[in-house]
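Only one protein chain is missing from this complex, and each of the others stays in its spot.
Take a look at subunit A:
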Amino acid sequence: MRTLWVHLLVLLSANVVSAQQCDLVLSGKVLDFHDQSPLSGAVIEVTARDLYAQTDPLGSFTLKGLCPGVYELQVSHPECSTIFRVVEISEDSEIKISLEHHIEELEEVLVTGESDPNEVASQAEAVLNTETLREFSGASLGDALKRISGVNSINTGSNIVKPVIQGLYGSRVIVMNNEVRMQDMEWGEEHAPTVDINAADRVRVLKGSSALRYGSDAVGGIILMEGSLFPARDSIWGATQITGNTNGRGGTIGSEVNRTWDSGMYASVQGSYRRSGDLEAPDYLLTNTGTQQLGLSLEVGKRSFTSGWNVYYSYFDTDIAVLRSSHIGNVDDLIRSINSGEPEFIEPFSYDLAEPRQEVNHHLGKAEYFRRIEGVGKWEIQYDFQRNRRFEFDINRSSSDIGRPAIDLTLTTHTLQSFLTIDKFSGRKLEFGISGRYQDNFANPDTGVRRLIPDYDRYEAGAFGALEWELSPFWVFDGGMRLDFSRIDARKFYRTSRWNERGYQEDFGDIVVEDLGTQLLTNPVLDYTTFSVASGLSWIPDTQWTVGVNLSASQRAPNPAELFSDGLHHSAARIELGDLRIDKETSYKGAITANYNSQKLSAEVTPYYNYISDFILLEPEGVEFTIRGAFPVWNYRQTNAALLGLDVNINYEWTDMLSSQHQFSLVKGRDLDQDGPLINIPAANTRNAVQLELEELNNLRFGLESRYVFRQNETPENIIVFSPEQNQDVELEINTAPPAYHLMNFNAGLDFELSGKTTLAVNLRVQNLWNTSYRDYLNRLRYFADSPGRNWVLDLRINY
């Protein structure tokens, strides 16, 4: 195959050479897409030819001695992802190349390169670059993502942070780690993505579900964590970062080393470790909120224009203590916590991680190969393996059970997928892909606690096709469709009383395998076929404006929690109940993205409307009595829902030194069947920041950030429960939202050049500058304690 390709190439070039004069000049500029500033040091290589050029400080480059014909250019820059461009030259030409993904812009020459095969032209996309990510070295992915307008988080305390995109979270948001879809029990509200933010060089967020390559069920959006891209030249570089924080009296240390070779080989190793003790709210210590986290990743690969391979392995281990006071006995304890306004257990500072706590580890291995087929495009194949183990330790009644988890789940996933990108048609790019997945969940019976999630096997198969078409220099169309099939084959024990209460005997009587008296062993086998389509149209009237319209319909099969949840959650004193009858949900979403980019101003406004039929939600519904008293029952149910929202993002450069950022996001969620508000919808919020940067003074920088979160005024009604302690019905203020709050953050930094290639960046940050006491509506621990107060962070980063 390889020799064939070479022959072909030689044949082709020989043809060209013999027929034409070879004295053409291709010149151009390489610019940063975001602010259109010139990029110096970018390398432009004519692939398969020994011809390259580097950009000067003005971003300009010149390639001489070209013959008329079609060339493929590889454009790389240390801070941007490498892109490939196809240019057709018949006379001396000038081109402009924008690095850093984003919406494709008008080009003088036809461009069909694969800057990013997954990027969707008409859709809002936001990016966190390495610099921003490193600010959150001691925090989590979910915290960093809040920098993006329209992204919030749902928390369990400060250490368990799940991203919420345009009001949706959990299984509706896909997290991709290095092209691998994370399979980490994302269904639980208290399950954070098991990824190390220190391993990512760039994080992109695609709002909406258009990137069908990754799956059809990302009704909310997709978070793409990406590693470094490695240039094909002999080099070695790395970085070490040490962060210390006062709140929690902890710190993070992280390091990475990268090696690249001329041959296109590369190798990279990265690790980070974080330790922190009890956090502190302004008025009291948050007993048992420490954390410990370890992340490791290794990558080896080889990449050339024609082919490449990559092997990646990462390990992530996190041990998170959950606020002691949040572990409660029954509804009276909850009422007491809500009324007291202060956590019940306040003990001296400690690094101990005591019960309740979680321990999760995640192994991820990936092998990938691609080959570019001349005249066709690019073919990729990828296999990945993941093993996610989750332990949850509750406070046991008996001290003899200490150290014995209440939850012990092992989720093992194998995925094989293949993609074919066809870029031989100028102005049109086609992409096809198929994928297969097998997943096994094992719930260890040694816990002595009934399984919250049963043992199951899941099989998935999917296929998709997508098209990106430049209709004219001003119009780009993209569209695609995806078909998925999934089967869950579970082995679940039901309490006979629950089986009868749900009325399952009539509908599911035939799945009972064995009757054990008080329990029934069942074998539910559930099949789902989901179909998704997405299309978008972008209008690019000039280099400054882009207006895109995106329409999509996507279906999501229910996750195991929605189907099978069955038990008591001590962390929130609630009984959670899934339902076997839950069927797939269908989302219809329309969004408009208006984007303006000039030298000084960049602005983006994204209004959207999302109608979801058979939306699956979890809501407090009633109460059940046990010997411990009453417990609110949280039931999964389906309804028709609508989300209407607006995200605004404005950046303005006042002078060379002074810039500011303004963001606002608002989303309204309605339960259309019950004509009431949806639960857990983020409150409107606005973020405003100013940054002063003096380049000549060692990049001396100061920044001030204000984050204002409004009160969520639209929440479902509270429920009425019987309190044995008070011997009467009382209102349980389980849905009442806490008041609005305003946080100020400060940062200052300096860069030093230690030697030729070694730089040191020193940053000081103060979070929650005024030590404001607040609680957030989307924090599950808001019933029990305030959020953390002021935190000083000192951060040293050496790049070498």
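Keep in mind that, in the parts below, contacts are C-beta pairs under 8 Å (C-beta built on N, C-alpha and C of every residue); 3 or more make two chains touch, one makes a residue touch a chain; residues count from 1.
Convention: contacts and distances are computed from a predicted model.
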Protein that the absent chain corresponds to, by UniProt name, given "Outer membrane protein assembly factor BamD", "SH3b domain-containing protein", "Type 1 periplasmic binding fold superfamily protein" or "Molybdopterin synthase sulfur carrier subunit": "Type 1 periplasmic binding fold superfamily protein"
Contact with the hidden chain (one of A:134, A:327 or A:589): A:327
Residue of A:187, A:237, A:273 or A:438 in touch with the missing chain, whole complex considered: A:438
Residue of A:65, A:341, A:509 or A:724 in touch with the missing chain, whole complex considered: A:724
From A:497, A:713 or A:758, residue that would touch the chain that is not displayed: A:497
Residues of subunit A in contact with the chain not shown: 1, 4, 8, 327-330, 332-333, 336, 344, 373, 376, 379, 381, 395-399, 401, 406, 414, 416, 418, 420, 434, 436, 438, 440, 443, 445, 447-451, 454-455, 457, 459, 461, 491, 493, 495-498, 501, 513-514, 516, 518-519, 521, 567-568, 575, 624-629, 631, 724-725, 727
